[in-house]
Structures are given as C-alpha cells and as structure tokens.
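Structure provided below as structure tokens; questions to follow.
Just one protein chain is left out here, and the rest sit where they should.
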C-alpha cells in the first residue's frame, strides 16, 4: 500500500505537539512528511522542515506560502495537520479545506460557535475530511467501550461521570509563568480556561462512548487561584439526547493528579470505567456480576479495538500511539474506507458550543442552557 | 479502667447495624451491654437481649419501657445507642438526653431541620453528649488528614471533591424489592433518597477534614430509574465558610462501584485522597513533589491516628473498627477526656440542613441556596 | 447463646499481641475474660488483669499459678490463649492441654519438631482442642479460595507462589536494636530468623488453600545484613503431596514492602491471587476468561466466607477481625460444631518440621530434603 503524502503546519522545534503528530503520522508507515510550515518564524520553520527530510522547495515560511505552493501540485499532501496556536485554527483549516485538502485540526477546532459552523459547512461542501484530534477516543479500549454501548451490552445508558483533572497549574507562585498564565487570560485563551482546555476532551469522550450528544448543561466555574480571570476548576452537569445524565469535573489545581482523565458509564445492565493513565484496560461490571478486567488484545474485542492495537495482550500502548490511531483512521478514510470512530468537524463544533454554553451558565449561577450549536438544534 | 455500661435501642436480630454497634462497643473492652430494647416486636427484643447477656429485668420490650426502667438506676447506661428506623431517631434521642443519658444516634439524627435544632438545644441544655455515627470520620487516616489540614500542611484549602457512589440499587427489576424501594419513596424516606442516605456521609467528611462548614450549595438530582420518586443520583456543588469550592457526587446506580466513598482535598501547597475501600492509606502529594503513600501506623502520625489504631503498619483495620473508634472517643469523652473528632449533634443538624437545601435547590433547577441551619446563620 | 470463659497467658500491657487477642476474643461477644497471667512480672500481670476486669482471685502472677488456680474450678476457662515468648509455648500449651483445657497457641507452636509431635500426641490423647494462631487463614476470602480449590474450580493445582516480605528490618544501623536483633540471634530465635517468623505463615497458607501438605523442599537463605547470624531473606522451593510445585519468598529487608504477604495459586482451569493488604478481595481468572474481582460479601460465597464476615460487601474487615475469626471457629468448636478451617496442632508441627528442613537444606547448598515431621511420613 503506497504511503500517503503529509504536510504539517505548526509543531515547530521544541513544541510538545509537533513530535506527537510526527510520531503519530509516521509510526505505522502510512504517511511521509512532504511539506511543512512549522514555525511562526519563517527561517526556523524552513530549516527545521529540512532537518526532518522535507525538500527545500516544500519547506515553507508560513501557511499561506505553503497553501500557494502546494495547491497546484500533483503530489500535494493527502493530509494537512494544523497544529498552530488556537486562534489560528479556524482560518488555516478553512483555507486548506477550501483548497481541497483533507485536514486534521488540533483542538479546539475554532474559538467561536459561528466559526465552528462555518467549518462544518465548508467540509460538507468540499467533501473533504476535516478531523479533530480528540485522540483519547482512538485508544483501543475506548473504541471497545463505544462498541459495547452501541451493541446494547449496558442497556440504556443512565449516567456518565467523567473527569479530566490535574494539578499542574496548582502553584500560585507560578501564576506569572507565561506558559501557565495565558490559559487563564481571556485575551489569549478566550472565554474559558480549564474547561476549554481539558474539559472538552472529557465531554467529547462522553458523547463518543455513549453515541449520544449533549443537549443541555449547567456549569459551576471557579478560579481557585484568585488572580486568575478564567476558571481553573469547573463542574458541568449535563443531559444527553437519549436522557443520559452527565457529570463532568475538570480542574488544573488538583495537586497529585497527574493525567487524571477518566470516565465511568452506567447503564441498565452494567457499567464500566476507563482511565487514561491505564488505557489498556476497561473495567467492566455486568449487572449482578463481578467486576472484570478487560484487556487490550483479549479475544473477542470489536473490530476497531483489534485494528488499532499493535502488540500482544498486556503489552501497553500509550498516548503517542493513540494519536497514531487517529492517523490510521485518516489513512483508511483517505484510501476510501471511512472509519466512523474518527472525530470530525461536527465534534469540534459541538465542543465549542458546549464551551460557550458552560460559560453562559456559569455566569448565570448555574442556570441550565442549551448546549447544542444552532445548526444542530 | 472500669468498663462503662451500655444500652442499645434497635439493632435487633438480623439487622446489619446491630452487630456493627455491638462489635464497636465491645471490641476494645470499653463497654458492656447492660440494657436493651432491641426490636419493635417486644418479645423478640427481650429474648434477643438476653441471648446477648442482658439480664431479664433490663431486656425491654420498647424504648419507653427502657427509659422508665433505666432512668432511676444507679448502674444505668453511661451511653445509649439509638439504632432504630430513621423516623424515630429524634424522639428517642431527645427523650434519653433529657433524662440525662449520653446518646450515640445513628444517622440521620433527625428528619427535619427543626428537630435537629431541638436536639442541639437539648444536648446543650443537659450537658450530655449527643454523638452521631459518622463512623468514616473515625478512621485513623481520616483523622490524620484532618490534622494535616489543621496544621496548615496543605495551605488554604481550595477544593474538595468527594463521592459516595455504589451500584447496589442499579437493578430496575429490583425496584419493587421492599429493602430497596423504601429509599425512594417519600412516604418512608422523607424528602431525599440517595443524598440523604450516602451523600451526607460525604458532605460530613468534607467538613470534617477541612475543618470548615458548608454555607451554600446547588444540586442536580436525577431518578435514573424512572419509577423512583426520589433521586438515585445527585451532584451537589457547594462552598464552605473559608471559601473552599466543593463537589459531591452520590449515586446508587453506579454499577461496578461497591463501596465507592472517597474524598480528594486540594490546597495551596498539596493535595491528598482517601478511599473507604483502602482506608489505611492516605495518598499525599506536596506541591511540586512526588505522590507519597502514607500508612496507618507509620511514624509521626497525629495523636488521633495513633490512638485509634490497634495493630502494626500495613495490617489493615476496617469498617467495624472505625465504628469501634467512635466508641473509643465516646468512652474517653464519658470518662472526662473529650475528643474533638467525635461528631456531635451540630454535625447531625448541619447534615439535615444540607439535605433540605439540596432538595430545594434541585427543585429550583440548581439555584444556589443557603445550606446552613437557621440557628447557625 | 451463653458466653464462654476465656483465660489468657502473656499479652501483657504494651505488647502488640495482647490487644489483638483480646479484641479477637471479645469482638463478637463469644468470650469473656475470666482469668489471666499476663506478664512475666507477677505484680504487673495481676494489676493489668484486674484493670481488664478479671477478679483479683483469678489475676495470677504466672502460668503455673493460674494452672493450679483454675484447673479445679467449675467455671474455669473454656479456652486458654498462650501468647508468651516463643520458647515457652511448648511447656505451657502441653500443661494446659493435659489439664483438660482447650488451648489457642501463638505461632510458632514449639521450637523443635519433637516438641511439636509431643503436642500433637497430647492433644489427641486428651481430646482437647489445640489451635495455632495462623490467623491469615481465617480471612473470609482465604476460606473462599480454599473452598474453590476443594470444589475443583481450579482443577489440579499445578503451582503455588507465595511471599511474605517486608522491609521493617532493613536498616543496618538498627541491627543493635533489641526488638530487631533477637530475631537473628540463634540464642534467642532458634535455628531460623525470617523464615521461622514470617515464612511459616506463607507456607501454612499454601497448604491451607491447596488442601495439601509440603513433602520436600530446597532452601536458599541469606543474611543480607552481614552482622546477622540468621537469615533475613529466604527462598524456599517445595513440592506438595499431590504434585504441586511451590515457591516461597520471605524477606525482612524488602524496603518499601509493608505487609507484603500474598499468594498466587495456579491450577489447570484457573488461577487466583490474594494479598494481605487488600484482604477482602480474591482476584480470580478462569482459564480462557477475564480476571474477576471477587469481593467479600458477594453472593454465592462459601459457608465459611459468609459466616466469618460481619458487614456488607466492600466494607473492609481487617487483621484484628481475622484473629476474631479464629475465636469464632474456636467458639463453635467448643460448642460442638468443629470447623475444619481452624488450624490445629498438626499445622503447628508441620511448620516446625518445615523450618528445620529449610535450615538443613540451606546449610547443604539447597539440597532437597524431606519437609514432613517423622510422625507424618
């Protein structure tokens, strides 16, 4: 199977996200990097792209240059990854989609609901793939959880409880550290801090596993470090289309929690929980039965769980390969085999609607509000 | 040290709570059972008390008979435990306090806030001990947590997150089982189901460890099994007097969770978590440091943690001995050494105020309400 | 059911073992303390016994005095517990058995194999109960494990792997601390250090769960702190009567392990593991199936597991109540309902034979030796 051509925007030297995407794209051999505009500093970006094996003529100084240079080529990228600062996602993603490229956009896909709706419309109009990097949803045992819900193994889902809480912003004396501060500054982060950063992963996961959408929500935001303008801790109660009750807690001041992203799903005939720090297990309890440890690689898992695992049972696979699984889904989709599990623009839009709804609710003392984007109401 | 005399009301043969109290009272040799009215069926109660070693003349048919028989005796009980159905707690506790007995009342102490205030007043007036069986607060490592907060080891407490969620009422086909059904029937359970049953343990724990009181709250209640009139799942956001943000989730439909009571506390300079299924550890993370496993029995623990532990480090002590710790505190208090950790009538009253506040908030779509009893506002 | 009379020898004030036995005997109300010789210092022993509620005439200065005083009484103890220093177990146990008392002896039951055989003979001749306090075997989920093996749920047992390793003697600078030093001094501890102290609990557990006996063994002993004459670390390979392969590791220098006693059993059709720090679970995996978490209190457990548990599923019960379970078994046995799970003199003898066999093997560079007492060959 021929390798696909891949281009990348952002993810320059020293960024955390760049290596994750490169490893994700390269690990399984589906893609080769052919073009890039990797840095907001043109020269550094060009030089770095060449060190990564891109030929000089396709190592660009910025994304507009790359768009101009690549759009007419026969060997242009089959996929472009957008891993730039949040405020630029909309513009770049839209431009590349309109030029006929498939795009994988980092989250958040946009900053406003209107922009999100625009991306959904553009993707639909052009017929191009617009994926969003909700990479946790690509862990094999998350796919297994979703498949079990879809198969009805848990009956109607009554309740989903999720958290994404860490303590890495818990040091008040660190509040002036620019790498932390911007998260809580509306001028740079927009309307929401921790909920927009981590909470939307958890909210997406709830929808993804339950195969349902958030309809209404009520939020309680807190800035537990008083100097912060945006929330560093949030609780969001929600309801989903099929009646499921949802609870979501997200925090960046939960000192001692490292990567505290987990989800519990409870239905009429069973429940399970999954945690990002031990992603290769799904802990399942059938109603009236014993708790069972399901393992990546065990016999009888769903097709996605099998397809997106590389090594034998109990050999752990971690975060970078969850990102790689997104690229596997993309490669398949580009080659003509769409994967329903791949998060698309609609998911990015729903997240943005939920962020704005949560902000509105929190400002109104927890009033319940509609969490859906207007175009999906 | 001479043994103390103990009387018991309720906790008849076949009840779960009776053995827990007997073991708690007897285990450390502080008390001997001298009188009892153990069953609402007078003959069974008298017979059972005698089988437990109570002399016939002090094996009573009901609590009024016991009150009449015991109040004038020189060797009357130093402590009376009230472990009867919830609706009778107020009346019995009040009567025994007024007659000059020390009382340990099962939770909930009363059904209404007014009754709770009455008990507080009576206890104050008589000078007698009125304790409430918030037994989880008597685990050694819970006392240690409280001591660390009091000592300022975590700095100001920003956030407390607690849950008490199990799945033992998750079977809808079991909804007609009388042992389950009454919990969700207002005629029998009062205004609240799961929150009044389990949630108040978690709320008490938050106050207990943080050494602070809940002032306002906002609640989201759900009956995830539709036939239930009262909630089987609740989320309560709250604020405490010193500004701490609180999150409390309680559920009885969380299939796969067995005894899912845990608490996480996050302050300016550290955080910790404790879970009732592994009660002998406290998981502590200082700001900027590594997570540490603190063990019951390790060197340097607070006086209460040392005093309320019986065997060496890593030899687990469980739930029945947490109840026994309440009796240790009571024995000390009766003998003239009051223990600040012992939950008293004020704690029982605050729980009742919080239940009624949560019900009011849930009915008003999560509106924030005052959670304090009027007498403490 | 009338309470039984109980007497205690040893376990004086400040000892660790005394409170564990008192709690064990009293917790469930089966016994009342009526006589005691609690301390090698006569006056302290008498005074302490009286503080524990023993009448002055039955608070003895030493065990010979107690034997003389109690043997002729109508209300003499139904059970005498021997919790004195190891070197005195044989003499006291033998004397009380011969005088017609039932005895619970702390481990090790004797110091030599010959003494062990003598106790077995005396117990047989007198028809009295001689139990040994292998208290770990009385945890509900250990009984469940044994019942599953007996029922054939795991098929033939191929392999048992157990360890009892802690790090509490890992500080070489502590080697002169008398509380530690005696363990490794042949003059005080006999032929073996760590294996005789902790290893025999693990070896008993292997026999107990597998319902089989150790026949041969090969040992590797090490004094990892060079100043020690006796081993502080030992590995013992063994074979059992039905062909099971055994592996036992015990250490007192395993810094970081607290109460590291666990066992894994593997048969033809399944395996399980149990650990003393989480004693309320049994982790079970059927061949070809998923690992399941079995919980104390779940439906369908064996009669012993149900009988020896006091509180609901997932409410932990710990070490002191495992000791109490030994007393429950004793109370039943005394009342005429013998409990096969109660460890008897034969188990104490087999441990002693295994200790001496392991010492011989270790001295002979791991040569395989017969581990059975002569009388059972």
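Order of writing sets the labels: A, B and C. Residues in every chain begin at 1.
Here is the rule we go by: contacts are C-beta pairs under 8 Å (C-beta built on N, C-alpha and C of every residue); 3 or more make two chains touch, one makes a residue touch a chain.
Remember, predicted model here, so these are calculated numbers, not experimental data.
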item: Selected residue (touches chain absent from view) among A:19, A:243 or A:286; value: A:19
item: Which residue of C:52, C:189, C:254 or C:371 touches the chain not shown here; value: C:254
item: Residues of subunit C (touch criterion as defined above) contacting the omitted chain; value: 158-159, 161, 165, 167, 170-172, 218, 220, 222, 224-225, 233, 235, 237, 245, 247, 249, 251, 253-257, 264, 266-268, 270-273, 283-288, 291, 365-368
item: Subunit B, residues in touch with the chain not shown (by the definition above); value: 290-295, 298
item: Subunit A residues that touch the omitted chain in the full complex; value: 1, 3, 16, 19-20, 22-23, 26-29, 51-53, 166, 168, 258-259, 276-280, 295, 310-321
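One rule holds in what follows: only the chains that are shown with their structure count from here on.
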item: Identifier of the chain whose CA centre is least distant from the whole-structure CA centre; value: B
item: Most widely separated chain from subunit A, with each centre as the mean of CA atoms; value: C
item: Centre-of-Cα separation between subunit B and subunit A, whole angstrom; value: 42
item: Centre distance in Å when subunit B and subunit C are each reduced to the mean of their C-alpha atoms; value: 35
item: Averaged-CA centre spacing for the pair subunit C and subunit A, given as whole angstrom; value: 55
item: Residues of subunit B engaged with two or more neighbouring chains; value: none
